[in-house]
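Heads up, the thing below is written out as structure tokens.
As you look at this complex, bear in mind that one protein chain is not there, while each of the others sits in place.
Here is subunit A:
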């Protein structure tokens, strides 16, 4: 017997921790707290806004784009099977009208919406979904996101180049796609909401070839009207958008190559609506001290943690007591103050806005005396010398100095190695090179709001490989097993149980102390006075930095 779980129930499960029946029918969610988005009654249609970014937009190909600036742009040009309720981390169906999950959690069947058109006018069908998934996993596409689809049956063969398409993705009929996984994967619906899972039309991809990223054709709320390389991009409202009522804006102009400080000055003069790179650190205090400017700042959480890694394979960090002592030596409050309170102190790998965050977890206290005693017990009464790697852009070297000072309090003499980002990443990925790394500037920002996203590549055995991102080289096979077990719980009815398992996993990680979690960065988005829409849209946890589809001009 096969049991089917409806999309509403799953969305609910993720949202409110499940009180709804697992067999509820889709479309309505009667009697339960629904995760539906309530349209803003004061929203107005029309108008155009100016958004600035410092760096070039590299590509708008959803299979390839993975930058701060193109992430949200791609979300507005393309759609995937799933997305999130605006301003939240709650999943909702997008191009899928509804979906079903088999009881064992390995078969996902998506029923597509009818009448959804690509920007070129052609109707989207199940064939496009299959083509898009085959394309993103094809090694020739060189997608940085290919690995996310590793749980789909047939992925290994495609990745190895021995198969042309994913055997696990089947077109049942023009409106139905059946995806079979090789293992149960609780995060799969999140994966189907990633940019990498966006549906693209084959004919447009083939027409433009490698330049598809400059001629994007999707089903999204906006379409690309003009792109002057290195200067600006213009997005135009997609009048045929399948979601009723949105987008509100007629046009968005992205001006590229603007330093954040210049963007801020232009905002003050009313020439810019959203400085996409945020408030420059040097101006932060000035802005926050001015009531008029502060009123235009929206603050929100971010799925990010800044941490210090200690390489557990390099003595003396192979001793747990030493790592615990370092955890107790760091004065996190002072570091947060140093960056003008743009973050909150952390005590565990997960950020507070992530499901699975353990509020009752106390973490290591700041206690240099005890840290010193522990170091002595571990056999280092006089401390030792080590190296701290750090990325060389402000404020990271300053933070490293604060860490250095804290360490010297307990007798550890840390030499700061301040390098370019790529070099620090390379040092972290080499087994015997970097004893300690401050992750700032390269810190982990979750790809999707699921607790598992902070484990595999950065704390699991899979990441502890040359060139990997597990810079503490911490590999605990028991925890890997628990993680796999947690991720096999696909049933939304057990969402709480799964989150609790993850809390437990991170608790055990902290008991081994391969990291010092230092802070969770807050996001501060500035907007011009004429911008309308709920604050949540300006610090949307998924549409980073802002949700272009739902904001409007007052």
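In the analysis below, a contact is a pair of C-beta atoms (placed from the backbone, for glycine too) under 8 Å apart; a residue touches a chain by one contact, two chains touch by 3 or more; residues count from 1.
One rule holds for everything that comes next: contacts and distances are computed from a predicted model.
J.: Would you mind picking the UniProt name of the chain not drawn here, from "ABC transporter permease", "Acetyl-coenzyme A carboxylase carboxyl transferase subunits beta/alpha", "Tricarboxylic transport TctC" or "Protein-disulfide reductase"?
T.: Options "ABC transporter permease", "Acetyl-coenzyme A carboxylase carboxyl transferase subunits beta/alpha", "Tricarboxylic transport TctC" or "Protein-disulfide reductase" narrow down to "ABC transporter permease" for the missing chain.
J.: Looking at the whole complex, which of A:78, A:108, A:148 or A:438 touches the chain that is not displayed?
T.: Answer from the full complex: A:148 touches the omitted chain.
J.: Out of A:163, A:234, A:338 or A:425, which is the one that touches the chain we can't see?
T.: A:425
J.: Tell me, which residues in subunit A touch the chain that this view leaves out?
T.: Interface with the chain not displayed, on the subunit A side: 55-56, 58-59, 61, 64, 66, 139-140, 142-148, 150, 159-160, 210-211, 213-214, 228-231, 255-259, 261-262, 265-266, 269, 271, 420-423, 425-427, 429, 444, 447, 457, 462, 465, 467-469.
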